[in-house]
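To start, the structure under review is shown below, and the notes come after it.
Every protein chain of the complex appears in place save one, which is left out.
Coming up: chain A.
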């Protein structure tokens, strides 16, 4: 039996893999690659004359039939349409055969509605409660961002292969554009989320009796998990988005990953050269610098995750930096829920924060920031926000791609002044590409990506610690990043070398299953007569019927043979039911050659000669012209047509062996 892995996503931090293991088909994560949206024009919340007046793009030969679909801004070409996402591969494997989907963290479930609603999927999705709740928030925010700016136009002409070839980069190089899809609806989100079954850390979930799956804390985000997929004799660990840093979530459970046959490793840090501590310092310094000079700070971010840690750092920093009077705004359709959810998932938090639950203070200090009016949150920039709005200020808002959400408005509003700063902290999007449709831009741009996921030094320590037999990882991790080819430290270094995979590839995992657990029915077990062949080891022969159902194997007593009535019938019956044939006894033990020769001599054989061979011995009875070949697992008596002699010798041989 082989173990197969189908890779449906080429993005190492937004994975989507399918594992076929012991007749179960398990999907590991369904991440949605949103970098495709960078090819689209931003969706402004408020009518933007600049964006609507961008010139249409025409081909080199002057033909302008694409000018409705494609717009040009500072030398870059963008699709003027509702943004679309690049889905996981749907052709590689029939997704309706997927039995279960295991989710490791809320960032890795954004493609879930596409899979559960449009592929005939009928299985179950497993995820922890915070993952589901915060994942829902992320999806809700995404749907909200896109639906509240309805766009009549949907461009499709440019996707034509012959036309795409003529487009400038990066549109020309975009992969699988034909499969790009528009965002799902809230209805689809709800339907998808209803298929999720909640699990807790270390909970063991049986899948069809064949496989057991267990989520373990991965230390990266609230409720984020790694998964153990195991049978009685095989163990596959799926490590996706883990962190060893002390941030808000429960620390990573490393010990349970030990003794894995295969460890699938995805979701490492996207910015291995940036140390999160240094970046947080950089974030604070630049924020203070801007505000002190009277400028505003814009932080494009997701509504959950790193923002909790940033708010905590700022909580400690703002007083010391003399920023107590500066308002902090958090604008997201789910801002309120996100801030409140974070406070109620006590059991999923790090120890330090868990203990706060027993004190009269909330685990995260952002509650205090809200109480003291230093942090204010709004569902949108329409409404209360516009009356409270005071500058200079700091605004946290989405979406980090700068293509939709309230951030688009602030980019348009503040982009013209060099006093203002946009600070990128989310590592998912290239900040230069994100900024492309806003050029020319006077505003300062600071890139301090904060990615707390494992870096390569931590990975090599982890692998030394848990010692898996084989490591499987995306191909990006097996070589240094292209821009830093000399950095041999920025790749996975393990023995044996890690197996790599890429999008739309099927990988046979490098181990074979050898054993299967079988149960014996009690009455059958009672009937066994074990014989001790060595101290501590007993053997018994079993005659039984192997019954296999729901991946469980059971030995049952054989059906009783029909009562024998005559010789002929009996013979036929024994042919029909071979199980019931009276078996010759099994033999065990070894033949000590010297004693055997002595016995032969005692029984009148003389002129015995012993020769050593590679596998054992040959005993030559020269007078009888007979040869006894003794090997470890076989004994042959070769004599010419003297059956009597053969039987005599055979009996002598058998004396040395045990029978049962």
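One rule holds for everything that comes next: contacts are C-beta pairs under 8 Å (C-beta built on N, C-alpha and C of every residue); 3 or more make two chains touch, one makes a residue touch a chain; residues count from 1.
Note that contacts and distances are computed from a predicted model.
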Which choice in "BRCA1 associated ATM activator 1", "Septin", "Autophagy-related protein 13" or "MIF4G domain-containing protein B isoform X2" gives the name that UniProt lists for the one chain left out? "BRCA1 associated ATM activator 1"
Would you mind spotting which of A:97, A:285, A:599 or A:658 touches the chain that isn't drawn? A:285
Per the touch definition above, residue among A:147, A:206 or A:319 touching the missing chain: A:319
Tell me which residue among A:117, A:489 or A:631 touches the hidden chain in the full complex. A:489
Chain A residues touching the chain left out here are 273-275, 278-282, 284-289, 291-294, 313, 316-317, 319-322, 325-326, 392, 448, 484, 486-489
